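Here the structure comes first, spelled out in structure tokens, and everything after it is commentary.
One protein chain omitted, others in place.
Entry: subunit A
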């Protein structure tokens, strides 16, 4: 089987899986078995792609070409492979977790849930392997539409309202700004293919670069740079597995992934480095990091606090991308992976707390850690990884982000702002996330609950909790898979490891 075939399978498997699942409404056990089987085979395929990557042929595969030069094309690429690897492995984990969660929470419409989930994953795979901006845009929209039923899963008035906010913001920004940006790029350069070094070089006057970049920065609403962030907290009405996989990993990472692709292969680092106004845009992610952390402090709803934490962490990645030096971008790309594993552990823990103890507010969690030691243990690991302490995977990405900030070539003032923001935000992280396990283990609740002994979530949930937490630790010692993939292809000469700290 050729690599191209394998690549096609990555979106065909979940797509056909979705069709089969939709026919199994009356057989919940078979349906879940099919989900797991689909997720497993997808993971195996992506793993195969990764293992064969060095020797694989990188020939683009075109599905259709609706207009001259405007094709739906896919190609295997490093960054895409990294994204696909994260999403597919975590889909498997989430599927296991979801079975326990959805059943013990007695959710309605479970078939629709699994179907739309599989379609969303298919869209994510297509985004990962898209070869041009046009293809990416199509599946970006597919992803938005397919996650809407998941957000409004509950079907009550509140979730519908949140669904409208979700759809309104994501669709509005993508059509109003993202598509506008794509149109301008096409008009200027006549090409949308992701090309090393960018396609805009020599086609745009330097005054306009910052403006055009702003269209993309806000247009890719999934990256949740303030003020385009409102949809993410709104999406938290969804069931926890959705929040965990889609709104901490797949959807939001699709946003930053798109931005990374645009920055690298449409604008090109050189072009951006030469623009004066562009560097001031860096304050947008910087402000987002700080503001979102501060907002997170004020939220008492656990999932909402995690959502704001996600917003702030996403801006780390955006920041890394916007530094446009190789180390910063490497850190940003690495953070896509590292943050994914940490954040999904946190969400899983939150879900486990919800279905076991039926608590959603942080203020109610006091003492619960003694009842659910395993869940809170995982939560602690996730928290520490987000903060960026060794020996957890989050350390690496934060390390390179700060290195990138130090090597930033723009104005001095901006450089120090970057570094100090990163440090301050780490402190804020410690406070707004760290307080939760502390409260769980050592707090005493007002309404003194008689100690009921250890009462954890159902087994599938525990399995789901254990895997990402274990990965957080494992990836600290062996980050090589993501190291090699996150190395930005375009910058061949600059090895990120050369700055001293590569763990080999």
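By definition in this document, a residue touches a chain if its C-beta (ideal position, glycine included) is under 8 Å from a C-beta of that chain, and two chains touch if they have at least 3 such contacts; residues count from 1.
Here is the rule we use: contacts and distances are computed from a predicted model.
Undergrad: What is the protein name, per UniProt, of the chain that does not appear here: "Monovalent cation/H+ antiporter subunit D family protein", "Phenylalanine--tRNA ligase beta subunit", "4Fe-4S ferredoxin-type domain-containing protein" or "Acyl carrier protein"?
TA: "Monovalent cation/H+ antiporter subunit D family protein"
Undergrad: With respect to the chain omitted from the figure, which of A:171, A:214 or A:419 is a touching residue?
TA: Considering the complete complex, A:171 is the one touching the chain left out.
Undergrad: May I ask which residue of A:5, A:19 or A:183 touches the chain that does not appear here?
TA: Of these options, the touching residue for the absent chain is A:183.
Undergrad: Touching the left-out chain: which of A:137, A:218, A:376 or A:395?
TA: A:137
Undergrad: Which of A:103, A:160 or A:230 touches the chain that is not shown?
TA: Per the contact definition at the top, the residue touching the missing chain is A:160.
Undergrad: Taking the entire complex into account, which one of A:152, A:195 or A:421 touches the absent chain?
TA: That would be A:152, which touches the missing chain.
Undergrad: Go through subunit A and note every residue touching the omitted chain.
TA: These residues of subunit A touch the chain that is not shown: 64-67, 70, 72, 134, 137-138, 141, 149, 152, 155, 160, 163, 167, 171-172, 175-176, 179-180, 183-184, 186-187.
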